[in-house]
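With one protein chain withheld, the remaining protein chains of the complex are depicted in position.
Should a chain be cited, it is by its letter among A and B, assigned in written order, with residues numbered from 1 in that chain.
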């Protein structure tokens, strides 16, 4: 039950990031709904297909509520992007935080061992956002060397599987992990943390981008 | 049997749209065949994977005929794009019309309930075209705010599932729905219908795009 709530909440956060991107790209409300659905449901559908289950999103119509809500919030400008505030990044970070936990638990319950469960949790968390950016014809945020994106999700998935294996996982542990992932991701953007580049070397903080 | 014919016909229409896009992007005939296969078979493969079946396209080699035919028609310039005529959009609309019906029926037969079947029908209809545009590095047509794309497919899937549930579905109903979806899509392009933008507001008809 609480898993369903977490999953719907994560779907909602990601869905808002999708609708905000749709607004920035000047898509219409139908495109907004589709992009919100893709980012909100894409990671979980991939996860369920990989572990051989019919995806929840196609079995329970309640999963359509978060994308609908997100589309309405953005179309009515109750949530919107401005030059100074970047709600897209915040909602995306919140989705990331919840999905790395939900994804890992789902994979763990399906019987995958620890490393695979963490890996599938990471895939769930990162997958929807990659699909959002790819279909909107942008380089996925996960590849942006400003800030760290996959590392908080990796840590979140690993902590989830660790606490699950130790029998410590519960509401408190889940909340702590989610807050930890969210704060880490947001801090990394604010403080412009970065890791070395793929081909060696680092970017300088004064590089324009 | 008639389902197989409808499916192959829809595959053919989408495949032609893929080969026409390949021609516009100056890909070669092998790229044309791959793009035609992706758009023609991608939606159905996704649908089958989601409902947990081995995709028809990989079980029945006859599914390779439509992409081969489409590639030949475009390579020999029997079908081609000009500045004034846009066969790509027409073939895409025909594929959309057939696939929202075939996809919904397949999902319904697999035991999904009404809302899920309609949703999966929409996914089948829209999925192949999104894959075509994404791998060709274009913003998917479904996000183009000129004309409506997903709405005709949503209506087609909904009508299909409604007539199926009421026991009214048959050749006549299927043809009527397909024609309705096709005409709606084509009219929306000609008359430049549009729905509100994702971030509120509308585009003006005299905007250049």
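Note that in this section a contact is a pair of C-beta atoms (placed from the backbone, for glycine too) under 8 Å apart; a residue touches a chain by one contact, two chains touch by 3 or more.
Note that the structure is a prediction, hence the values are computed from the model and not measured.
Chemist: Which listed residue, A:54, A:150, A:173 or A:186, touches the chain dropped from view?
Modeler: A:150
Chemist: Going by the touch rule given at the top, which residues of subunit B touch the chain that is not shown?
Modeler: Residues 19, 22-35, 45, 49, 52-55, 58-59, 61, 64, 71, 74-77, 80, 134-137 of subunit B touch the chain that is not shown.
Chemist: In the full complex, which bits of subunit A touch the chain not displayed? Write them out.
Modeler: Against the missing chain, subunit A presents residues 49-52, 112, 115-116, 119-120, 126, 130, 134, 137-140, 142-145, 148-151, 194-200, 203.
As a convention for this text, only the chains that are shown with their structure count from here on.
Chemist: Centroid of subunit A to centroid of subunit B, CA atoms only: how many Å?
Modeler: Taking the average C-alpha coordinate of subunit A and of subunit B, the gap between them is 29 Å.
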